[in-house]
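Single-structure report; data block below.
In this view, the complex is presented without one of its protein chains, the others remaining in place.
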Amino acid sequence: MAVDVARPPTRTGSPAVPRRRRPVWPRVWHFLSFGAPGVLVYVCFVLAPIAVSVGYSLTNYNPFGPKTRFVGLSNYKQLFTDSEFLTSLKVTTILTLIVVIVPNVFGLAVALLLDRRGWLYNALRSVFFTPVVLSSVVVSIIWTRLLADDGLINQALRGVGFSHPPGWLSDPSYALYSVGAILSWQMLGFCVVVYLAGLQGIPQELHEAAEIDGAGPMERFRKITWPLLAPALTINTIVMLITGFKAFDHIQVITNGGPGTGTTATIAFNVLQTGFNANREGYASAMAIVMLVIVAVAAAVALRILQKREVSM
Amino acid sequence: MKRIIALGASAMLAFAAMTGCSVKDDSGGGGGKGKKQITFLVFETPNMTPQVWDAAIKRVTDRYPDISVKKLVSPTQDRTAYAKQLLTSGQFPDVMVAISPAGFAESGNLYAWQPNELKDFTYPNNGAVNGKIYQLPANTQTIPVVYYNKSLFAKAGIASPPKTYAEMMSDADKLKAKGITPFVVGGGKDIHDALGPTFAGILGTDLYAKNPDWMHDRRAGKVKFAGPDYVKAAGKLADLASKGYIDKRMLSQDYAATQSAFLAGKGAMYAMGNWFAAAADDPKSKPPFDIGQFFWPSDDGKPVVPAFTGGGLLVSSHAKNLEAAKKFALAYQLDKTNLDASTKNDGLFPAIKGYTPPANSGPAFRTGYDLFKQAETQHAVVPAFGFEAGDDGMLPGVVDKWSTSMGDLVTGRKSAADVGKFLDSEWQKAS
Partner (left out) sequence: MRRSIRPLVATAVAAIFFVPLYVVCVNVIKPGPKIAKSPASLPIPPTLHNITAVLTRPDRLFWVSLTNSIVVTALSIIILTVLSSMLGHYLARGKSRWGRWLTLLLLCGLMIPPQVILIPITQVLRFAHLMTTIQGLVLFNVGYYVPFGVFVFTGFTRSIPVELEEAAAMDGAGRFQIFWRIVFPLLRPATASVLIFLGVWIWNDFIDPLVILGPGQGTTITTGIYRAIGQYQADFGTVFALMFLATLPVLIFYLALQKHFVKGLTGGATKG
């Protein structure tokens, strides 16, 4: 079946070549020449810093403060009674949910709309993908301008008769959702392209066969399209999940964590605020480690659920 | 495909190699041989453009040709936060301008000026940290002055600026009745500078007028944010919003947008530091209406003028060429042309002995300067809350919380009493 083209050959799981006992030195040399450079940089610039972070998180390290000493797990204990951290946890969760759901839903809708051949659809696909290519700083500046009280959106709303349009970024009850919408706008194109790729991997014959069997468009979507889009859904969900958790640039440029105290401050934002601005690096490191654990667990759980779904299809 | 990549990559590399040699960095002077190089952290605003900084630096390096200066530009308005970031990542500059010394000084990262080096300054003891001066007390800023739009005042039938807080409130009511937003404020990432002056007006005329040593008492634990004085002032700010005198939606405006809003006539009053005079006088931004000035009125009408003296250059104690850095900082600060330029570009009042502003300074600057000199002789000057430095200010790290808590008051997320409690707990964490 043509779908297999988009999937790894099933053969790869089992050894293609019979295992031979080889002398150890060529294998070591193979690793040193092919694997080691990449692994080394990764260890130096990702794993080692994480280890350093874990170390800091057990101290009261503060370049401005008293002498650094070991404080055990007290930073971690403090985190779970710190209203600021708990708020940022809530903010991050809401933001991540928005960023996982909105671009996925709208991305699928747009992909279904654009799933045709021709220059027009190619051009429109590029339109949707452009924001993905833009810097988050650029996107943030554009939207800050558009959502300002005298910006385009409120000008338009006033034009059609809303004399008191909401303060999209200044009202604590809207700001987080506005930021979520901005992030969703930027990432929508990613989902569109991935779904389109998935859709175009579905053989036309399946649809035709189903149509002959008398299946309506809804049923065909439910029975054929949706199940076969499972790998695309997995990718989109994981990428959006990580995007939501990482959200930092937009917050820094658009709201700086406000309006008010911490209404849009994500964990990522709080980590750097605490580390660089309040200089409580030990505490910031503990926050970072907790964040890392949450991201890892969330991604692993999502991956497990989604891939199980893929396999069972 | 491969060819496209190879082509693109080689083109990029070629371009990089080409420009890489000619364009190195964007600093002012290069580091010639035998010269003592120092780094200087500055910030850019519509008035303080790269050209302005380069010219000011050049005046000093022309005088001391053995010093070469590498200009560093802060990417954010919040210079202090950026300097902390640089310190944390091991890039602390040698000389910095207009950064709060709190935190840096206590941890021994700044050079403490000696009394004989400060002999030319009018207030040589201002902004001390543990009794020592780290930031040259170069200029005075009145925070806030209330700038008002004379044509909007006339439209609402207000003949003269208010003398008491109650009068100001009734004026605000008249303005609101005419559909005019009484106060222009801002927030967003610049909440400290865009909303802070308004609150400093309230706190200055209320809390500091009553007890000019309030902050020292707070440091000594004798008063609390949750105490009646602070809560009353915080309540006044919240009231301005709940009565609709402040438009909450303006909280999304950054500093520049706030200034533009007032200059575009989108509100009647703008409580801002006297540096706003620079924009009011600048022919490029000068509005079509006349701007008047008055100081934030107190309850009983007694003149109270919140002001802050400091804001000058700081020198890192780790500077490789410490002597050169000190020489540069003092020369930069005392250069007559630089001082004249600072009055024009930033509306500052130099606090240098024997200095008088140039005769051709703009009307808004002149009015503000005369008002301040008058207040000085009346001994009406109190600290500007949230803008003080060193021992006179909040603990390092609390100012940020104070800023965001203003947003909580204006949006009504927290009551004045809750904000007081919140700040006390943040104070506790920071100490």
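Here the chain labels run A and B in written order, and each chain numbers its own residues starting at 1.
As a convention for this text, a residue touches a chain if its C-beta (ideal position, glycine included) is under 8 Å from a C-beta of that chain, and two chains touch if they have at least 3 such contacts.
Worth saying up front: this structure is predicted, and the values here are computed from it rather than measured.
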{"item": "Among A:Y121, A:Y177 or A:F221, residue touching the chain not depicted", "value": "A:Y121"}
{"item": "Contact partner of the left-out chain, one of B:T39, B:N149 or B:S405", "value": "B:T39"}
{"item": "Residue among B:I57, B:L72 or B:A416 that touches the chain left out of view", "value": "B:L72"}
{"item": "Hidden partner interface residues of chain B, rising order", "value": "1-2, 4-5, 8-9, 12-13, 15-16, 19-20, 23-27, 39, 41, 43-46, 48-51, 54, 70, 72-77, 85-86, 88-91, 93, 254-257, 259-260, 264, 285"}
{"item": "On chain A, residues whose C-beta touches the chain left out of the figure", "value": "6-9, 12, 15-17, 19, 30-31, 33-35, 37-39, 41-42, 44-50, 52-53, 56, 110, 113-114, 116, 120-121, 124, 126-138, 141-143, 145-146, 150-152, 155, 185, 188, 193-194, 196-198, 200-201, 231-232, 234-235, 242, 245-246, 248-249, 252-253, 268, 271-272, 275-276, 281, 284-285, 288-289, 291-292, 295-296, 299, 307, 310"}
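Keep this in mind: only the chains that are shown with their structure count from here on.
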{"item": "Intercentroid distance (Cα basis), chain B paired with chain A, Å", "value": "38"}
{"item": "List of chain A residues in touch with chain B within their complex", "value": "63-65, 144, 147-150, 166-172, 175, 252-263, 273, 275-279, 281"}
{"item": "Sites on chain B touched by chain A in the complex", "value": "81, 84-85, 87-88, 103-104, 106-107, 187-189, 191, 247-254, 257, 261, 266, 396-397, 400-401, 404-405, 407-408, 411, 413-414, 422, 430"}
